[in-house]
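As you look at this complex, bear in mind that one protein chain is not there, while each of the others sits in place.
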Amino acid sequence: MRLTRSAALLLAAVLVVFLGLYVFPLATLVRESFKVYRSGRIGGLAGTFTLANYAELLTPAYAGYFLDTFRIGFIATALGLVVSYPIAHFVARGRGRIRTLWIALLVAMLFVGTLIRAYSLALTFGPVGILLPVSRFLGVSPNSLTITELVVIAGLLHYVIPLMALTLIGTIHNVNPALELVAQSLGAPRWKAFFTITVLLSGRGILSAFLLGYALTISSFVIPMVLGKGIVLFATNLIFNRFSELAHYPGGAAIAVVMLLLSFLIIYGIVRVVSRRLEPA
Amino acid sequence: MPVTRLLDTAFVVLFGVVLAATAVFLVVPIVMTVLMSFDGREYLGRFPPPVLSLRWYTAFFFDSYYMVALRNSAIVSTVAATMATATGVTAAVILDRYRFRGREALSAFFLSPLVVPTVVMGFSVLMFLSLLGLYDGFVRLIAGHIVITAPYTIRTTLASLVGIKRSLVEAALSLGADERGAFRDITLPLAKTGIVAGAVLAFALSFEEVSVSLFLYDPPSTTLPVAILGAMRSQFNLTLASASVVMMGVTTVLVLVLDRVFGLDRIIGAGIYRS
Partner (left out) sequence: MGPDVSRRKFIASVAAAGAASAATVVLGGGRAWAADSLVGVTWGGAQVEASKALAEKFSSQVKPTTFAWELHQGGAANILPKIRATWPQVKYDIVAAWDPVWHGMIQEDWLEPLGDLPNLKDVPERFWTKDRQGRPVTAPLNLAALMWGYRTDLVKKPIASLKDLLDPSLKGLIMLNAPVSYSALQIVSMALEFGGSEKNLEPGFDFLKELARSGNVGRVGGGDIGHINSTTTGEIAVGFGASTNWQGIQKSAAVTLLNRVPSSKGLRGFHYTEGWSILRGPKAALAKEYANFCLSPANDEYYAGAIGAGPTNSKAKPTPELSRYFYQPDEIERFAYFPDFPVINSQMQGIVKRFETEIVPLIRKA
């Protein structure tokens, strides 16, 4: 359906909100990223212009950190999705006590608070938790990069599963349960019916949940900071280093702009590809 | 065929195992948080805590510093979540119902604030609002929180709208409803789950938000996470844990009570296919 005038007006209203609270502030950020920064000063020098803050990032080390952010975020989100879908399915289709408890758990988990969550995760999965016996079992050093990355992923999962599960409940609600039964009565095994009917029909919802989770994981900073022990660095950690005593706001702004551009491209790419394949019948 | 039957059973069992394992995975750190809140030690030590104490709870409840901050958080988060939900639902419905050029790009654009680290968002909003001469803490906080929570409400609502076929609305229209009536009576109730999920998410995330808040607050509008972080200087203040447990407890009780009184289905909706 083409846009009606009232719809367009409403959309414009939303755009105004985003413009005022998001685009214009980001514009000041972009402007900051082009300012000259001198070590010892606070922020960029007004009225200057330079590309140095971006040129700084053209080293393999920084490319590596960006890659890490997108890679680890992707793994955590994908794993989270695989696990969130059954939960959402159970809550959407189930009844009874356990279902209510699941909803209570998911909602309560949203209120844990980022910093305390990171520390309780560190106590559970980290070097003072089950990590030592687990890493011994796997035959790896507890300080190795792989183990640290696994711990970060575990932390990110904790962050992202409640979110994705709650998003997917709404999707699965609107998928006809009868279709699965129909498929089974036509001879399909349960697992095949599940995957080819329910999962496929919730495709657009799965996309939404995945994008939500992915956006969240790549922009998280407390979890990599506490659980990553300073050797797993996300782009956000790099930004945080620059926004602190260093007061290198132009540098932090440059990293943020690069992150934003890369993420926007990736997200747009995913939306485009999946939307095409899932165009409603 | 027995093999298919076996695969089927294996599938069901796997499903249950994944659920149970995830439940354990999610619950254990929560239990850890609860234990930390009762930890009598003045520092973060290994599990299990040797001495239990209520000090972090008394510190939380009997200090007006935290209670005022709690009140501020409640105000900011409620207002921000309400406005974010209104914005989000509007955007989601339009993105879902209409086809126009640049729809996917707009969809990605509306999601993009999530990708901006909250530290950066806070800094940018601070800079911009200062250019506009807006110095009031509450206004700045609400503005900042709206922009970081609106993407959630848009996405969760979209996730729900996805399954609502146009034919349902068309049926309503053919029975005499107008576009707005069809929206109000058909689309909105069926998307309720997504809308409620988005509102809850927006509130929760705004409530525990600290990175944006620390740039935008001023003394009268100190929010709870900012208050707790500020009190931590050279000691890991476990009031953080007790505040968390209180919030988790309140929401759990709320969910259980709402289920008992109204039935959760009525509140979060049950979608098209349930009565």
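Letters A and B mark the chains in the order given here, with residues in each chain numbered from 1 onward.
As a convention for this text, a residue touches a chain if its C-beta (ideal position, glycine included) is under 8 Å from a C-beta of that chain, and two chains touch if they have at least 3 such contacts.
All of these numbers come straight from a predicted model, not from anything done at the bench.
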Touching residue (missing chain; options B:Leu70, B:Leu111 or B:Met127): B:Met127
Can you tell me which of A:Tyr119, A:Phe194, A:Phe210 or A:Phe234 touches the chain that was removed from the display? A:Tyr119
In the complete complex, which positions of subunit A touch the hidden chain? 37, 39-43, 56, 59, 61-62, 64-65, 119, 122-123, 126-128, 141-143, 145, 225-226, 229-231, 233, 238, 241-249, 251
List the subunit B residues touching the unshown chain? 41-46, 123, 126-127, 130, 133, 135, 210, 214-215, 218-220, 222, 226-227, 229-236
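Rule of thumb we're sticking to: only the chains that are shown with their structure count from here on.
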Okay, in this complex, where on subunit B does subunit A touch? 4, 7-8, 11-12, 15, 18-19, 22-23, 25-30, 32-33, 36, 44, 46-47, 87, 90-91, 94, 97-100, 104-105, 107-121, 123-125, 127-129, 131, 143-144, 146-147, 150-152, 155-160, 162-164, 166, 179, 190-191, 193-194, 197, 200-201, 204-205, 207-208, 210-211, 225, 229, 236, 240-241, 243-244, 247-249, 251-252, 255-256, 259, 264, 268-274
Sort out for me which residues of subunit A touch subunit B in the complex. 1-4, 7, 10-11, 13-14, 17-18, 21-22, 24-29, 32, 83, 86-87, 90, 92, 100, 102-105, 107-117, 119-121, 123-125, 128-129, 154, 157-158, 161-163, 166-178, 189-191, 194, 201-202, 204-205, 208-209, 211-212, 215-216, 218-219, 221, 235-236, 239-240, 243, 249, 252-253, 256, 259-260, 263-264, 267-268, 271-272, 275
